[in-house]
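Structure incoming, see below.
The other protein chains are all here in position, but one chain of the complex has been omitted.
Chain lettering (A and B) follows the sequence in which the chains are written, and residue indices restart at 1 in each chain.
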Amino acid sequence: MPHSICMVSDFFHPNAGGVESHVYQLSQCLVERGHRVVVVTHAYGDRAGIRYLTNGLRVYYLPLRPMYNQATAPTLFHSLALLRCVFIREHVTVVHAHSAFSSLAHDALFHAASFGLASIFTDHSLFGFADVSSVLTNALLRASLGGATRAICVSHTGRENTALRAAMPPGRISVIPNAVDATRFTPGPPTGNPDSTCHDRAHLPRSVDRRCAGVTVVIISRLVYRKGVDLLAGVLAQLAATRSDLNFVIGGEGPKRIVLEELREQHCLHDRVTLLGALDHRQVRDVLVGGDIFLNTSLTEAFCMAIVEAASCGLQVVSTHVGGVPEVLPPDLLTLCKPTVRDLCAGVIAAADRLLAGKAPDRATTHARVRDFYDWRDVASRTEKVSNDDSSQNDN
Amino acid sequence: MAAKVYFPSCCLPAQSAVLLGCKLGRRDSFLVLATMSFPFTPNRVKSFLASVAPRDTPPWCDFRPEVLGICNVSADWRVLDDESSLTAHSLCKIFNGEAWLEVELHAGSTSPSSCNIYRRDTNGHYNLRSPRTVVFAHYNQREAVTVRWLAEDSSDFTSMEEQTADVTKEPSEMALFFTALSCNEQIFLPPPCEDDLEEKQSTGSSVCLRHWQDAGPEGSIVVELGKAACRPIRRVGAWFLALVAPLFICRLWTIAPLPWIGDCLSTWLQLHHQHDRLRVVFSPPVVKVPPRLTPPRCADMICSMLLDSLLGLLLISHIYPHGHLEAATDALPVFTQAVAGHLQELLQWLMGAPAGLKLNSTLACTLGRFFLYHIHLWLSYVSMLVPYVGPVLWYGGLLATLGVSLLLSMLIDITSLLTVHVYCFYVYAARLYRLQVCGLSSLWRLFRGKKWNVLRHRVDSCQYDVDQLFLGTLLFTILLFLLPTTALFYLVFTLLRLMVIGGQVVLSRTIWLINGLPVFSLVQRLLCGYNLAGGVEFEVLTQTSKSILNVSMQIQPLSVWAVLRRFWLPSRVMVHRSPNPTQLVATILSGELVQPWYRGGSGWG
């Protein structure tokens, strides 16, 4: 039975990120399955009004001003008139809100409850319980999810976290992971400039079946405290001192970039550490295939799409053992370490040695496995099942 | 699409006549320039048309006059002499145009009853291809020929050429209409015809046309005299310019501080501007001085300069005989003393507890005394200059003959010279304030363990020694406590400086107004508005039949505001850049010097 689904989130195209691509991919797959999908988000600069994306996906850019961190003001009623207009106009039956950081999503859940529409909330992040911001956000979440009929979390850890925070019975929360577009993240030579991310070390003769001598470690993340940039700095300092065959490529931008720049200058690592700055989503794949190991030093992570994208490109993954990361990939594809400098260094060194000894898993096989693990169409069908359960319960 | 025929309302024939005119562009539009009555010799007509063809027609459009068709006045259909065996249908074959019009008109009526358009096909036959409606527009030929079409941004050939070179952007039909009329001036020149048929036949030579200059070529004596006088006046002007030019293009002015001084003096800039104007006006016509100079623009420039000089002479005649100049000379020292006195009072007030604010008395006293000493110096400098003021003013005032704008710019310069002390105080206070603000921000960074990296233009972390931290704290405390005092002095002097700049801005705007006002065009618009066409208005007259729509075309004058905007005389020297208010406030708060924004060029330090 086709639904008319309204995806609501503050984070959507033209912003690039995990939540944004999740909403987009899920919407496209649901449209493929025959449902009517519209996306509601706030205006980005001049981009206000209604736009159309592929397959006629209609996006409403509501004229609301973002206040802090790309989210609109959490006043609850300033978006009521516009949301009501959209719901009525599109004959919406299911309201699907994304991301606890998005106040528009909370508004939509609240209003959907008062309109009697079925509502689903997808939580993409983990929260603590101890500090002031977490306490306030959890209270807000309890209020919003009081009206939501179902929730979706992207990992089992996420479900436990949401169940505790929102005081929601776990039977109403489904675990549906994110997925990755395996056709875009394929191993192989980079489609762009072939020499752009490769470090040629002619003076270090190594086995000839690799593109470049030395082992390249790739890190792609936002450079903020939450992503463990401090840990990364410590790891870089130690690894650069102990192993001379490791090179590092770091992509992403953020307020902690200065830490890495100062580290580079202090230890004279200009030729071994490359800072690429903000990467366009299209460039991510080229940067990934230019490396051998992907390092993730996040301090907390619900799902971590970056790991899956890296594995899809055939890289070995080394990550901190936090949040939902252990659930994402099997142990032979993912090396887990404690969030300490020593452990992470040991993990990276082990992966590098495996690679140099030729015992690293084959890239194409890894890609095929990841492709089987995660697929957006599968996510869409599972989400559809949640909507069906939801609306049947609503009817009852 | 409807076909359009533009018919001059003065040429409605009483008898059947042939229509002469041209086709407008690629459209289905015909412009009738004149009507030619029977009888005539086709060869004579062809040679006449060839002789009046426009010489400088643009290559992209053909405005050559041709025989467009025939106007039959019914109940008066004249079959021509059997001897000449000319029939209406064979006429089109003789003249062999692309299209042939046949207009039917009832005798005594002003609107035609039918209009058929025949098109020539590849075989040479004329087939009837009338569109569903024909719009018959009656226009006033006298007005249309004498008017200047100004609806688009520019009406000279060069830009229209660019426009039609781009095939997607054709010039508008009205632009083509007026261009065609102005191209075909020649057709209106030959003498009018005799009504007597026999006399004509006996002479057997002339073609008998009917158009707006039927009664003979019209013109105004003044305009003709003006045109005749143009050449000698131009020669005289060019000779005078050649005398004066070396003064302005001398190499001496490029030596180091002189360009800077020149930029600062408004008088010099205004003289330069006037010299530029004269050069533009009196330069020989072959020199292409951009923008392309059309006679009305030239007239604007001359009129504005004349008005300027006139106002200046009026002012001189008012000031000099009545002894105002002596009064001004006497008043000047008194005025400067008064200003100095006010400044001293202000400083004494600041040195106390101004507005109840708690200032650091030692610093306030020091600064106050410093500035008071400067005022004392300045007063002595002024008292030295007093004897020279009279002659300078007298001779300077004579410059007003060159224009009141020059007088105003001299006034700006005199104000600048008289307020040198305010400027100096402002600069001292600004520098001191800026030093303090920079020091405070740098020490604040020190407390957080950061430092400004000059090489990378970013803030870096830095390890400081213990003694550096101690000294930093001490200096920070001192600077913080002294900031209100410095800030107050700075604020007061900034306000004074802004007041002076404000006054100079007012004067500068007046000069800009005098320099730029297009007097001639404005007067032309106000007195005979129809000469400047801003648009056309079509009024429906009658619809005699389903196929013909009769409209009357009225030319609308350009609005006064559009005239001003269009004809405003540009000036390269006095550039007005209004400051962004937020930026101005930010500049003041950070202690940077405020540049006087009415000046073009490099401005003053």
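We take it that contacts are C-beta pairs under 8 Å (C-beta built on N, C-alpha and C of every residue); 3 or more make two chains touch, one makes a residue touch a chain.
Basically, contacts and distances are computed from a predicted model.
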In UniProt, out of "Eukaryotic translation initiation factor 3 subunit E", "Translocase of outer membrane 40 kDa subunit", "Phosphatidylinositol glycan anchor biosynthesis class C" or "26S proteasome complex subunit SEM1", the chain dropped from the view is recorded as "Phosphatidylinositol glycan anchor biosynthesis class C"
Touching the hidden chain, out of A:Thr41, A:Thr320, A:Thr335 or A:Ser387, is A:Thr320
Given B:Ser51, B:Ser461 or B:Ser590, the correct residue touching the omitted chain is B:Ser461
Among A:Gly214, A:Gly234, A:Gly314 or A:Gly347, contact with the omitted chain is made only by A:Gly234
Missing-chain contact among A:Pro177, A:Pro190, A:Gly314 or A:Gly347 belongs to A:Pro177
Of B:Cys10, B:Leu346 or B:Ile478, the residue that touches the missing chain is B:Ile478
Residues of subunit B touching the missing chain are 353, 358-362, 447-449, 461-463, 465-467, 469-471, 473-474, 476-478, 481-482
Residue list for subunit A contacting the dropped chain reads 126-130, 155-158, 160-161, 163-164, 170-177, 226, 228, 230-231, 233-234, 237, 259, 262-263, 299-300, 303, 320, 322-324, 327-330, 339-342, 373-374, 382, 385-386
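As a working rule, only the chains that are shown with their structure count from here on.
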As the complex stands, subunit B meets subunit A at residues 458-461
In the complex, the residues of subunit A that touch subunit B are 258, 262
